[in-house]
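One structure, as structure tokens, below. Some questions next.
Only a single protein chain was left out; the remaining protein chains are all shown in position.
What follows is chain A.
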Amino acid sequence: MTREAPAPTAAHTADAALALGDDALVLSHRLGELMGHAPVLEEEVALANIALDLLGQARILLSMAGDEDELAYLREERAFRNVQLVEQPNGDFAHTIARQLYFSTYQHLLYDRLAAGRSPFAGLAAKAVKEVAYHRDHAEQWTLRLGDGTETGHERMGRACTALWRFTGELFRPLDGLDLDPADLEPAWLESVGDILGRAGLAVPDGPRTGAWTAGAGREGLHTEPFGWMLAEMQHLHRSHPGATW
């Protein structure tokens, strides 16, 4: 169902910037955790590039909502507005890729639509949509190879896609401040992800994509347990040495 998007106000714009900025920041940090731990050197650079693209987006978005450093380093867990999908741990490489496939497909559809609109996000989206197109392609290439490769790869990729499926419904919850309803992106997302999983020889997971316990959770500040650990690591330096500079 298409919802009539409310006329965006400055406060709504800041809220939406915070939500999208937190998505980018948190996923960027998760990918950053793989530095020094990626399976091969070339893949490490690829993941670092994606993380840096996302960090760049996060800086612009968080600056639209306030002071970027304060927002990133001094908020408590409950004040973060990212979807739960992006805070999920890297797990094995298949989990990292499944998370990226789900999120980048969503983000690409979102930025593509925002770029065509007239909201304060149009400029950022127009630039970022090209970065995200590459992130999506990277995840797709790996999904195809892991899913349609060895028996182990197939099994692990299938397991990862299923494990993260329940976090994908939240992506399409309404978000005030955007000139679109994320729910409108859902059919295209399902088609795109379904097509890639099909070509990878993987079944589209059939479990629920949300549950009563997850409904809008991340956007409302309710996060999964691993997020607290991530945040502690991300924030401890700044909190231990406030105002420190190089």
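To be clear about the criterion, a residue touches a chain if its C-beta (ideal position, glycine included) is under 8 Å from a C-beta of that chain, and two chains touch if they have at least 3 such contacts; residues count from 1.
Assume contacts and distances are computed from a predicted model.
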Open item on the list: Not counting the visible chains, the remaining one has a UniProt entry; which protein name from "Phenylacetate-CoA oxygenase subunit PaaB", "Carbohydrate ABC transporter membrane protein 2 (CUT1 family)", "HAD family hydrolase" or "ATP citrate lyase" does it give?
Closed with: "Phenylacetate-CoA oxygenase subunit PaaB"
Task: Residue among A:Val45, A:Ala79, A:Ala203 or A:Leu237 that touches the chain left out of view - done: A:Val45
- [ ] Using the definition of touch stated at the top, determine which of A:Arg145, A:Arg159 or A:Arg209 touches the missing chain.
- [x] A:Arg145
Task: chain A residues that touch the omitted chain in the full complex - done: 38-46, 49, 137-138, 141, 145
